[in-house]
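Just one protein chain is left out here, and the rest sit where they should.
For chain A:
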């Protein structure tokens, strides 16, 4: 169950000399963020600090401002090698749950064969939605819909997973459960997760960076001990949470 189903060797990615100017204001310059292979990196910071833009540059959704550079350890470009998960589930309401998980194949004009369908079913089972394949998204709760989105992200089976506040629209209990499922299913992949929530970062992140200030600076990596997902009442975790909140408030 916990074994990662990786088809490729994990990728490490570095974004360096990153610069962002918005409306004449320099939000950051000469920023570096390293995403080590097979680890989950969490990026924390207040709203408007530019962390989502960093993620969107990696996703190919935002044009990097010179002299920003994205470097991979195998030297090949990132395009086509990322899977993206947003705050909204972005499920298409006219497709069934199963077809939503298989959306990538459909968009790439590839008719999903029986093997792909079987894989999608297995992923839905893994996120706890076995038996709901033929339902439409409207029949699911917010937490279940985000589980489908997680299955869709895993179905893409890409070396780099980019998550932009994936659980922030959920209630506290649902969020805790989904963090566990995400940590289990994403184990062994290179992941960048942008979040507001220090607790979330501490539960599932291997390396945590806090981005604050204007122009923003990237704080040193905090590496909590122990395997993910960490327990909410872990005293170590609570101590780190206080530390993170202090750094965020700076």
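By definition in this document, a contact is a pair of C-beta atoms (placed from the backbone, for glycine too) under 8 Å apart; a residue touches a chain by one contact, two chains touch by 3 or more; residues count from 1.
Just so we're on the same page, contacts and distances are computed from a predicted model.
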Hidden subunit of the complex - UniProt protein name among "Septum site-determining protein MinD", "ABC transporter permease", "1,2-phenylacetyl-CoA epoxidase subunit B" or "Fe-S cluster assembly ATPase SufC": "ABC transporter permease"
Residue among A:59, A:120 or A:237 touching the omitted chain: A:59
Contact partner of the left-out chain, one of A:28, A:84 or A:167: A:84
Hidden partner interface residues of chain A, rising order: 59-61, 79-80, 82-84, 86, 88, 90, 92-94, 103-104, 106-109, 136, 138, 156, 162
